[in-house]
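Sending over a structure as structure tokens; questions will come in a sec.
With one protein chain removed, the remaining protein chains of the complex are shown where they sit.
Labels for the chains are A, B and C, by order of writing; each one numbers its residues from 1.
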Amino acid sequence: MENLFATDKLNDLLPRIKAFVETELYPLETVENLTKPFSKIEKVLNKKRELVKAAGLWGLQHHLTLVEFGQVSEVLAMTPLGHYVFNCQAPDIGNMELMEKHATDQLKHDWLVSLMKGETRSCFAMTEPGFAGSNPINLGTTAVKEGNYYVINGRKWFTTAADGAHFCIVMAITDPDAPPHKRASQILVSTDTEGFKVERNISIMGESGDGWLSHSEVTFTNCCVPLTNLIGTEGAGFQLAQERLGPGRIHHCMRWIGIAERAFDIMCRRAISRDMGDGQRLAEKQFVMGWIAESRAEIDAARLMVLSTAKMIDEEGAAAARNRISSIKFFTAKIMLDVVDRAIQTCGAAGLTDEFLLSFWYRHERAARIYDGADEVHKIALAKSILKKYA
Amino acid sequence: MENLFATDKLNDLLPRIKAFVETELYPLETVENLTKPFSKIEKVLNKKRELVKAAGLWGLQHHLTLVEFGQVSEVLAMTPLGHYVFNCQAPDIGNMELMEKHATDQLKHDWLVSLMKGETRSCFAMTEPGFAGSNPINLGTTAVKEGNYYVINGRKWFTTAADGAHFCIVMAITDPDAPPHKRASQILVSTDTEGFKVERNISIMGESGDGWLSHSEVTFTNCCVPLTNLIGTEGAGFQLAQERLGPGRIHHCMRWIGIAERAFDIMCRRAISRDMGDGQRLAEKQFVMGWIAESRAEIDAARLMVLSTAKMIDEEGAAAARNRISSIKFFTAKIMLDVVDRAIQTCGAAGLTDEFLLSFWYRHERAARIYDGADEVHKIALAKSILKKYA
Amino acid sequence: MENLFATDKLNDLLPRIKAFVETELYPLETVENLTKPFSKIEKVLNKKRELVKAAGLWGLQHHLTLVEFGQVSEVLAMTPLGHYVFNCQAPDIGNMELMEKHATDQLKHDWLVSLMKGETRSCFAMTEPGFAGSNPINLGTTAVKEGNYYVINGRKWFTTAADGAHFCIVMAITDPDAPPHKRASQILVSTDTEGFKVERNISIMGESGDGWLSHSEVTFTNCCVPLTNLIGTEGAGFQLAQERLGPGRIHHCMRWIGIAERAFDIMCRRAISRDMGDGQRLAEKQFVMGWIAESRAEIDAARLMVLSTAKMIDEEGAAAARNRISSIKFFTAKIMLDVVDRAIQTCGAAGLTDEFLLSFWYRHERAARIYDGADEVHKIALAKSILKKYA
Partner (left out) sequence: MENLFATDKLNDLLPRIKAFVETELYPLETVENLTKPFSKIEKVLNKKRELVKAAGLWGLQHHLTLVEFGQVSEVLAMTPLGHYVFNCQAPDIGNMELMEKHATDQLKHDWLVSLMKGETRSCFAMTEPGFAGSNPINLGTTAVKEGNYYVINGRKWFTTAADGAHFCIVMAITDPDAPPHKRASQILVSTDTEGFKVERNISIMGESGDGWLSHSEVTFTNCCVPLTNLIGTEGAGFQLAQERLGPGRIHHCMRWIGIAERAFDIMCRRAISRDMGDGQRLAEKQFVMGWIAESRAEIDAARLMVLSTAKMIDEEGAAAARNRISSIKFFTAKIMLDVVDRAIQTCGAAGLTDEFLLSFWYRHERAARIYDGADEVHKIALAKSILKKYA
């Protein structure tokens, strides 16, 4: 923990969460659990959720500042399923935040309450196969008003956790003639609506997965939902998506820092325990010492970047922190992936096996440099914003 | 093809092999085939093997120089199963080379003939879980002479393709009191020998695989094999292993170059076809152009390095090329992984899916920087050899 | 300025210092001034020193916390001679800090008072040509007690600013039989002592320089100084050197961040103003935007690292911050040099000329990765300290 960002709440909470994670969740990191489809371990995870509730650690994100929750998120991320067990996994956490602020009371009553209890799951359908994800104002999905209904048609993919979700929040064009950033709206669609279909769980890095741990292609075919399922106002889709991204980046980045910390820990343990057969331990090799030192400095730097950004959002709002939010996305993703890679190299062949957690992150987190805006998109956005001041 | 290394044979062969690979093998690159266990596609691959024989392209490695075969290997590597279909996949190709030179006529008759026909498979058991792979003179596996038999005991892992292999060549200590590099021997063990056991296919990057596409932990428990199963002479185990490595590195490195070329091709196709929705194609973005240019230069450089090393081995022997062999291992592995990574980034989320081949290599080829001596081991060996001249 | 580290004092001081630097010092950045020996511009700089005193900005380091002074240091570093004009240049600032804490009242009266007024200069002689700088416990210089005197013999180099210094603090072995870290002492030597000689200003990066902007080889030949010239206690040489390093690193690192910020500013100005003749400005090229974005993120990260370390030192002492102090040295030096390099590349051929400041830093600051412990020394120290907890 960085002293700079310590709070009384965290001083109380973090050790308890850390102990819970180590005691209850680390033992679940078996080869079997890490390679099985999600549905096979859901039951055991749901039991752990009960323990979280019993320990008074449920729903933390609703009572903490972003700076505080970021630090919780780091600890949860030290094990692959930490966020799920604490019910603050993406995309549900983002949907909760969105609905708390912008959903009608009726929608909250019907959908948010059970989501917050962990009884249901949700998904968020934005990216489309036909359009570059880096340019979110181009969408093919439409929601046309007919009477009291929106009739939605379109195809989305990389819709995380659609498999088994109870509802989906979809981004669709409601006014194609509006200025580009006012064309889309966010609409809640119950997944049992006729015309909503999970076409397939996309096979990614060798696995199509299932349940919460999957990314689907979904279609909307004349899918009718009441006009009252609109989140926020019509045409506010992009603005809401932007609003989601600020805190969302903090969540992701702190999650990556948690991953990096755990990978760092694995690397150090291996280095100290591995006898090289030449009278030295791996820890005495300069190559390995170099990786450890660089990783330590980089993780510390990334954490300071992310938490200072969280503080900026807490105090001045996401708009004021826009540039810094761009920075942390590409800065932190790179560092996390570099640390994971160094840890693999340190562990040698064993590091490639599913016994070391590292290969799980190597596969599942390469996406960090792509989703929510590829590295390159953020770099361009940041540079343009900086250069505007010089123009 | 580099003109520098063209030969008449290659001018005839390469276009035919390339056409075969593109016509017969590219269509096999489906999501299903790339994510299924090997046993599910073995039958279809074996049919392709018949076509290879019919086309007169079987067993090329036995009739080509290393420089020539290297260039064949590059083309075969442009698809994940090319080497298997042409029966020049590791570890069988290495075992064939070894046995051609060092096995008795009886062993050749009993085991090599069918291996060369592609009727059987083999494996090579060297690395052990308890010993750092970077220091091959430390082995725990022993072969003790009792009468006309070696009695072998030990545990090996990352024994590629042990699952379903007909025989295993094992490295075992035959004389613990000899100088370190004279302690071990290589012995052929039929896999139906009592006491030989494939304990498990190791789960790597989320998959334990099966058949040829797996890496096993195997045990030898009082495993008795005739003394005549010795390959070469007693105590020559390390020398034979070294001998295997020179050409083996060329095979691997040219395979990596083939992978890099195909990834490069995928990257360029994506760049040219992807409309970014802002009036530009991805190919017009400098970030992507930079990746393409750097990849082109690096792949060309790596190919020159590897083929010039192959030529050195052909002309002067592996010993003369020792330093260069160390260089190409770490130099080429890095370049291949970098190109695959850039290609993924260029393809965006789609690049992570199993529809783009890239994720297959991302997972399966991270090992390139580890097996057959980690990057770091080769760097140290190279530096020491260079510095010796300055001492 | 990072809000996290703002203080009332800084809110008042920083804008005034920034204005002073921009108004009074930027105009001095002519090709002539940047390429002349220091002695040619000393007069004009000394006039600026009077203005600093008049503005009430003299001697700030004595009244500020490390976190505060770090931020001042960043602003001063935005021009090559800022620190000199404010009399907080190395090595004088380090000598002032040392003497304030550890010199006798007599030494303070005789040497420190005039140093603080900017009437004199000093140097610090530690590194020796015959011994690796990364291992400071090996020294050849000795100080042997004879009556009331130390008789000092030895050769030092890279003694910054020895040319024209009024006194030198020298590290010399006073007890060769003590444990390694207790052998040396720090002793003040007036530069007009017989036997003290500035042998030469070392020619570095094409210039031997002179005065404050030079690095000398100096010799001590039977150089007699009173025993009372000892700083601190006998045998405390290394401990005092260590003590100097904590704050010293903050000074250096914040100076590097100031350099990086100015280089960043030059890069942005060039990008926005340079017409590429193809209808675009340099600022519209993705390569340049990428450099700008990466530099922004890295500089921000480095500043957070350094200031959080300064805060740790302020609050908990340098010992508690030891690991972080190692981190910032190599982390910040690399970032500064990378930003300077990118800025040069952005400016093209012009960036190599002495009209752009960049080439000044390119030459003068490459040393950042070497002095006060090379990158590698800090990485090893950091890794060892981390790994100790795992042992």
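Assume contacts are C-beta pairs under 8 Å (C-beta built on N, C-alpha and C of every residue); 3 or more make two chains touch, one makes a residue touch a chain.
Just so you know, these numbers come straight off a predicted model, no measurement behind them.
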{"item": "Chains still shown that are in contact with the chain withheld from the display", "value": "A, B, C"}
{"item": "Chain not shown: contacting residue from B:L14, B:I259 or B:I292", "value": "B:I292"}
{"item": "Residues in chain C touching the chain absent from view", "value": "31, 34-35, 127, 129, 131-135, 137-138, 157-158, 202-208, 274-278, 282, 285, 287, 344-345, 348-355, 359-360, 362-363, 366-367, 369-371, 374-376"}
{"item": "Interface with the undisplayed chain - residues on chain A", "value": "285-287, 290"}
{"item": "Touching residues (missing chain, whole complex) on chain B", "value": "2-4, 268-269, 271-272, 283, 286, 288-290, 292-294, 296-298, 300-302, 304-305, 308, 311-312, 315, 323-324, 326-328, 330-331, 376, 378-380, 382-384, 386-387, 390-391"}
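The rule is short, and it goes like this: only the chains that are shown with their structure count from here on.
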{"item": "Cα-centroid distance, chain A relative to chain C, in whole angstrom", "value": "43"}
{"item": "Mean-CA-position distance for chain B and chain A (Å)", "value": "37"}
{"item": "Centre-of-Cα separation between chain C and chain B, whole angstrom", "value": "52"}
{"item": "Residues within chain A bordering two or more other chains", "value": "376"}
